[in-house]
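Missing here is one protein chain; the remaining ones are kept as they sit in the complex.
And now, chain A:
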């Protein structure tokens, strides 16, 4: 017979064990598929995606909303068996090479031709598609029309004009441009390369090992040291506050801010791509799209594929609702974006045009964290410390070359 105290200690131990093995929701059949989203800022998105999931009748789907550092949380969960079955992200070559993702070419079917090519490219690794694009996001330059008029400044169409405009628009406590609290190095590094006809990675080679890259990054330094940038704002570049509060005449931010800016400023704003630097370069907008992806460790890959196909290929009404009813995104499918009335006028129409003509992948699958850290460090040192651009860019290119050699041999 077990004494009472013995029983108590056993109970304590089993409670501890039970606490360790949390319910992952994927043991046994008939349980729900787990789907993860990062926390969208716009109100209503969470309710919407829960509504979509509920409408899928074949299998129950549990939606998990993940505030905070979604990328790290997702990456960690993909290592263990407890991750989601379906999740949103952008594919990285490292996860593909580690066998963490399921190729989804068969999910697309005929709809493949309906997706914008530049967007599909951001979900393609080694010739296979790993995500079904859900919503296109892009960044561009917003400017206050009235501020430019008062100062007699034309909307800039070259990088030199941008630097000049930023300088001339700085007066009476208003700064010319806000491009992030780090002085623009973070968000404008890519656009600076593209403005000079370069890129992060091109055909498995370093795309910026070129003296022109140093000149283009040098322009960001010129902008920073001109004293015309807003620095240390309360909300960073991804929020429209500095622009709508009239702290700046121009701001680099995202398409997602259009509704808030429209509400605050009415028609008094225009949008531009990042201008070209040299004649070989081009105006550009960074573009990215979260896609629905499937965890290779999922025990229910077929059901997950069915769900992804249903939600992101078949239910075009949900795709339209997801893109346009809450925040402001461009539907990745032409058949939807072309008929969306919200996208035919004003800044939104311009944005659609930029995505068609000037799109550059903001986060290509083979731009790994090692390369990104090396490049961002170099840009930051040039812009904020005034370090010599050619040496810094060269060092970053060397690091990127080693990494590409490891990836592609």
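Note that in this section contacts are C-beta pairs under 8 Å (C-beta built on N, C-alpha and C of every residue); 3 or more make two chains touch, one makes a residue touch a chain; residues count from 1.
In the analysis below, contacts and distances are computed from a predicted model.
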item: Chain excluded from display, named as in UniProt, from "Cytochrome bc1 complex cytochrome b subunit", "Xanthine dehydrogenase family protein subunit M", "Tryptophan synthase beta chain" or "Multiple sugar transport system permease protein"; value: "Multiple sugar transport system permease protein"
item: Contacting the left-out chain in the complete assembly, out of A:47, A:280, A:335 or A:373; value: A:373
item: Selected residue (touches chain absent from view) among A:85, A:182 or A:199; value: A:182
item: Touching the absent chain when the full complex is considered, from A:127, A:152 or A:232; value: A:232
item: From A:55, A:79, A:349 or A:391, residue that would touch the chain that is not displayed; value: A:79
item: In chain A, positions touching the absent partner; value: 5-6, 8-9, 12-13, 16, 20, 71-72, 75-76, 78-79, 92-95, 97-98, 100, 173, 180-183, 185-187, 230-234, 236, 238, 242, 247, 363, 367-370, 372-373, 376-377, 380-381, 384-386
